[in-house]
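Missing here is one protein chain; the remaining ones are kept as they sit in the complex.
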Amino acid sequence: MIIIMKSGATKEQVTTVIDRIKDIGLDVQINRGKEQVVLGLLGDTRNVQDIAFRSYEGVDTTIRITNTYKLTSREFHPQDTVVDVDGVKIGDGSFTTMAGPCSVEGLEQIRETAQIAKEGGAKILRGGAFKPRTSPYAFQGLEEEGLKYLRQAADEFGLKVITEVMDENHIDLVARYSDILQIGARNMQNFKLLSAVGQTGKPIGLKRGISGTIDEWLNAAEYVAVSGKSPVIFIERGIRTFESATRNTFDLSAVPLIKKMSHFPIIVDPSHGTGVWDLVPPMARAGVAAGADGMIVEIHPDPENAWSDGQQSLNEKTYHQMMHEIQVLNTAMQEITSLEELTVRG
Amino acid sequence: MIIIMKSGATKEQVTTVIDRIKDIGLDVQINRGKEQVVLGLLGDTRNVQDIAFRSYEGVDTTIRITNTYKLTSREFHPQDTVVDVDGVKIGDGSFTTMAGPCSVEGLEQIRETAQIAKEGGAKILRGGAFKPRTSPYAFQGLEEEGLKYLRQAADEFGLKVITEVMDENHIDLVARYSDILQIGARNMQNFKLLSAVGQTGKPIGLKRGISGTIDEWLNAAEYVAVSGKSPVIFIERGIRTFESATRNTFDLSAVPLIKKMSHFPIIVDPSHGTGVWDLVPPMARAGVAAGADGMIVEIHPDPENAWSDGQQSLNEKTYHQMMHEIQVLNTAMQEITSLEELTVRG
Amino acid sequence: MIIIMKSGATKEQVTTVIDRIKDIGLDVQINRGKEQVVLGLLGDTRNVQDIAFRSYEGVDTTIRITNTYKLTSREFHPQDTVVDVDGVKIGDGSFTTMAGPCSVEGLEQIRETAQIAKEGGAKILRGGAFKPRTSPYAFQGLEEEGLKYLRQAADEFGLKVITEVMDENHIDLVARYSDILQIGARNMQNFKLLSAVGQTGKPIGLKRGISGTIDEWLNAAEYVAVSGKSPVIFIERGIRTFESATRNTFDLSAVPLIKKMSHFPIIVDPSHGTGVWDLVPPMARAGVAAGADGMIVEIHPDPENAWSDGQQSLNEKTYHQMMHEIQVLNTAMQEITSLEELTVRG
Partner (left out) sequence: MIIIMKSGATKEQVTTVIDRIKDIGLDVQINRGKEQVVLGLLGDTRNVQDIAFRSYEGVDTTIRITNTYKLTSREFHPQDTVVDVDGVKIGDGSFTTMAGPCSVEGLEQIRETAQIAKEGGAKILRGGAFKPRTSPYAFQGLEEEGLKYLRQAADEFGLKVITEVMDENHIDLVARYSDILQIGARNMQNFKLLSAVGQTGKPIGLKRGISGTIDEWLNAAEYVAVSGKSPVIFIERGIRTFESATRNTFDLSAVPLIKKMSHFPIIVDPSHGTGVWDLVPPMARAGVAAGADGMIVEIHPDPENAWSDGQQSLNEKTYHQMMHEIQVLNTAMQEITSLEELTVRG
């Protein structure tokens, strides 16, 4: 951590800051430049709020050099973490597809969807039983009944299950039916929930918050990582920007960036990332090419009559066509990565 | 609700959409323009997802005309709601100040702050006992001990209490000590929590989410409103934008906008809205002039040694000076509103 | 265009609006719903400002149905426009690379870069001679000298040239040396400049503004299209959002979206889109997979000593490796598009 004093800071102001640094048990390196004094803090600054020093007289700004997400960081864990979902691997170089409806609407609907998902090559079935909705008057999900249908349909077609847990009190319930616990975008910084799901040992699918920075996302993963034994799967699902032609702005650069900064795998969600079904296949392809470890995608046997998110769901035909495209591109990506190391300049 | 068909939509596509509208129990008005067919849905469309129709072939777009937040809307409740916090009124034309530290750090610190708050003219004491923090390694609050100190300090100086409840399981606990339950920005769309606090009957201080739209905020208030007896106090605290010179972008236009759309009062939080202590007084003044019903502001007896948010906290001297400025401007505002009706064009 | 009256609008207010519609030569269709009156405007509304009607008493909102960019729209020009840059085709299904330094720094530097570009497979040489810079004290470009070097280097290695024109008064000058005229992000809505370059007949590389919406971008292209004979090449280069881990947020969804809405080709700029050199190759690959018609990329023989944008420039080795990856993915994309039609649901 570095503290930059203002150009007009007095000796006394500098001394006050130095004393405070020593008070909290750190050493300090003092650099007197022509215009400003710059203080370097030595020691473990992970628990020190850099911003707190900004309230001191004479301090211009502070800069945090060391990140605060040790267990999530690739720095201390250089090898990729491969998440094993009861035999299905995520992060091992393959491209894993999770597919299913936005909402579980009934047993027949989810069975039909599971069959389509499986035939297209998905390994994991998605589907919402508890639905967070902007309006209190909108459909809120089938709850436990939905979880049962989801598990039954997945088992029938040899798929694993991912579904969202919205509430600390539902963790045990959801964990009985689901192989991966998903944390939705609205809960990316629900820290109690993060700590609690981290204790289940199940893999956690951590969606990026609608306005979550990369740094906040990595710190949210750290709440899972410190709390227990659960590995994290990052899910890029688009961020909120001024652009309204798409539902969100799908930030695909997050894929190589997270891979650089963390050892946990990252998958993409082109359905929420774009919000428009005919943009889903090209963005799914782009996800493969950017190096994602998989995707989660919304499909429905009859999108026009879906109870939610029909406008961004693929039907059987378009899903199967997309999965074929994914396969062709994935083969090309395998060829690239088998021949070469990760691109390094120098 | 209005559905606009594409210019090349076929008769069959139009019929499919009309049939679906009738299926869900609504009437439809068909308008055939030169280029497009436009369908108007008649009946109660509050529970109909307009976006669902976008998945139909031949549909260009859909437009929701009626809002979905009936109980929060001024349309159905034209008079201002005045919130009565055990005798302290919010929304009655006065300007109510809530002041206190970011975190309760101990009994002496909160007593000292309560005294400063009271002497400056605040009616309500703020202070965090449960702190949501981006990093799991940062200070997370004194929890119940903090609540006790907060209540004791407030009682000693004749103040009411506002503090954040982050978790459904803590509602009873927090409600024992606090007069107003605050929902933090990260929980604006934690719908289970909103429904639960709405059943306490206590006033709910609802912070705007860091990327919450006005429409989402009004819908979040609706979760409180439909769930029970609690009135809502909106708290504008800044939104996330590209600008990094301030901690957030303080969206003061929300004040007259919320007043136009809802009957519940709105207060401002210039501390989080700007994140820099010397921008707090001018933005507090601006809040008065924009017509806010009050403010919530961070103060600390010794900001340089605060455990959190010191950089945006006022000390005794600057807080008292700001409160004097507020008073002068508030008197001017009273003069304006006593002479005139709300500005109306026409 | 549709005008939605407020639920409490009076008969007189409705009549006033209808009269105004007729005054400007349009017909109107009146739809009286249970809650609101909705007016549909019939006739050519391209020149009518929908927003103007919002100032009328009793009007709730207005909705524009027809877009305002007729010549740019795919609706009136369903076939792809293939841009022919003196023999190099853009938009014909191939993937065309434009590569070169941010700034032309001297003859040797640009010759060396041109050779690297050519060997990697680029067809077009980029390089800045006039540089728009945030600070007036930063290097502003070699101007005409730079243009000469750029042309000479391109000719020596059989490449075409793209470079930015920042100023109406420089169009003739730049057009003497460059095959494509680039409009920079800051000038996306410099309407005089757009109109003027449109009269040259040269292809216009139109960068998206840093906060340009898709709709504004299409309208900017229309300024070029109506002004003369120049075709447009859209260049997605990232937008400004709250995320600061990358220089911009690279909005790859713009690729399929622009292809859906316009007949002009679109290429991607992963250098500015990410701002970090090691994110450039994965995002270039993603661009291929998303269906872009090409890319523009910054390369430099010695990025560490580049006069500008060194941090986002590839050196010879990383550029060549990326170009190999691009080629493998492009072959895969050819296979996909030869077997299948564009994904269509239904």
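Going by the order they are written in, the chains are A, B and C; count residues from 1 in each one.
Here is the rule we use: a residue touches a chain if its C-beta (ideal position, glycine included) is under 8 Å from a C-beta of that chain, and two chains touch if they have at least 3 such contacts.
What you see is a predicted model; the values in this text were computed from it and never measured.
Colleague: Extract the touching residues of chain C with respect to the undisplayed chain.
Modeller: Against the missing chain, chain C presents residues 16, 20, 46-47, 49, 51-52, 54-57, 68-69, 132-138, 166-169, 186-187, 189-192, 195, 210-211, 216, 219, 222-223, 226-227, 240, 277, 303-308, 310-311, 313.
Colleague: Tell me where the left-out chain touches chain B, residue by residue.
Modeller: Residues 211, 213-215, 239, 241-246, 249-253, 255-257, 260, 273-274, 277-279, 281-283, 285-291, 303, 314-315, 317-318, 321-322, 324-325, 328-329, 331-333, 335-336, 340, 343-346 of chain B touch the chain absent from view.
Colleague: Quickly run down the residues of chain A that touch the omitted chain.
Modeller: 2, 4, 7, 29, 31, 33-36, 38, 40, 42-43, 57, 60, 63, 65-66, 75, 240-242, 244, 346
Following the convention adopted for this analysis, only the chains that are shown with their structure count from here on.
Colleague: Central chain, going by Cα centroids?
Modeller: Ranked by how close its C-alpha centre lies to the overall one, first comes A.
Colleague: Chain A: which residues touch two or more other chains?
Modeller: Within chain A, the residues that touch at least two other chains are 211, 277, 303.
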